[in-house]
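In this view, the complex is presented without one of its protein chains, the others remaining in place.
Moving on, here comes chain A:
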Amino acid sequence: MALPLLLGQLLALMGPGDAFYLEVRELEEKCFIQEIPDGTVVIGNYKTELYDPAMEKYQPSPQWINLFVFVKDPENKNLLARQYGPQGSFTFTSQSPGEHQICLHLESIRFALFYDGKLAIHLDMQLGERTNDYAEFAAKDKLTQLHLRVQQLVEQVELIQKEQEYQRWREERFRQTSESTNQRVLWWSILQTFILVATGVWQMQHLKSFFKAKKLV
């Protein structure tokens, strides 16, 4: 008697469960931005629901509603472009540091265009050490609880180091941009001065020859 209840609770605990959700229509694209260093693992647990007007609440989506996930890296290259079922998780690892764009939209794979249907996407995106499955570590390497705690601390410190490295890279990029802008401004002002002086000299000469021609000088 307790076992099916137990399994039910276990299943409910897995996945995003009651993560916050946003309301979308079919084919409406929602994009999120993640600014992350390279080598960061991002896991997105999601669950989609369809609004049932008769019951006035959201029900789990049928199997013919699929989620399309597109992830673009800072250089606009496609990191992930896949179709997923109505419930599950997507994951990717960043190859280069910077702003990644994660776009989602829902599509019904059979052409059932349900009237103005409202859909909900429950989304739970985690990155870095929160993506670790500590239960798996414990089981595989037979680690104690203390060992797991220390492991979590090690991962957190690594995350901090990566973020610092990312900020250092950002500063370097910005410094290069600033220096090149500065140089270009310098050359432009030199050029401008030169043009101004040349124009002035030409004007003087022209005026002189004009007056000479008019026999005023």
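The definition used in the following text is that a contact is a pair of C-beta atoms (placed from the backbone, for glycine too) under 8 Å apart; a residue touches a chain by one contact, two chains touch by 3 or more; residues count from 1.
We adopt the following convention: contacts and distances are computed from a predicted model.
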Name under which UniProt lists the unshown chain, selected from "Palmitoyltransferase", "Transmembrane emp24 domain-containing protein 3 isoform X1", "Translation initiation factor eIF2B subunit beta" or "Proteasome subunit alpha type": "Transmembrane emp24 domain-containing protein 3 isoform X1"
Touching the absent chain when the full complex is considered, from A:27, A:81, A:150 or A:204: A:150
At which residues does chain A meet the chain that is not included here? 2-3, 5-6, 9-10, 12-13, 17-23, 30-35, 99, 120, 123-126, 132, 134-135, 138, 145-146, 148-150, 152-153, 156-157, 159-160, 163-164, 166-167, 170, 174
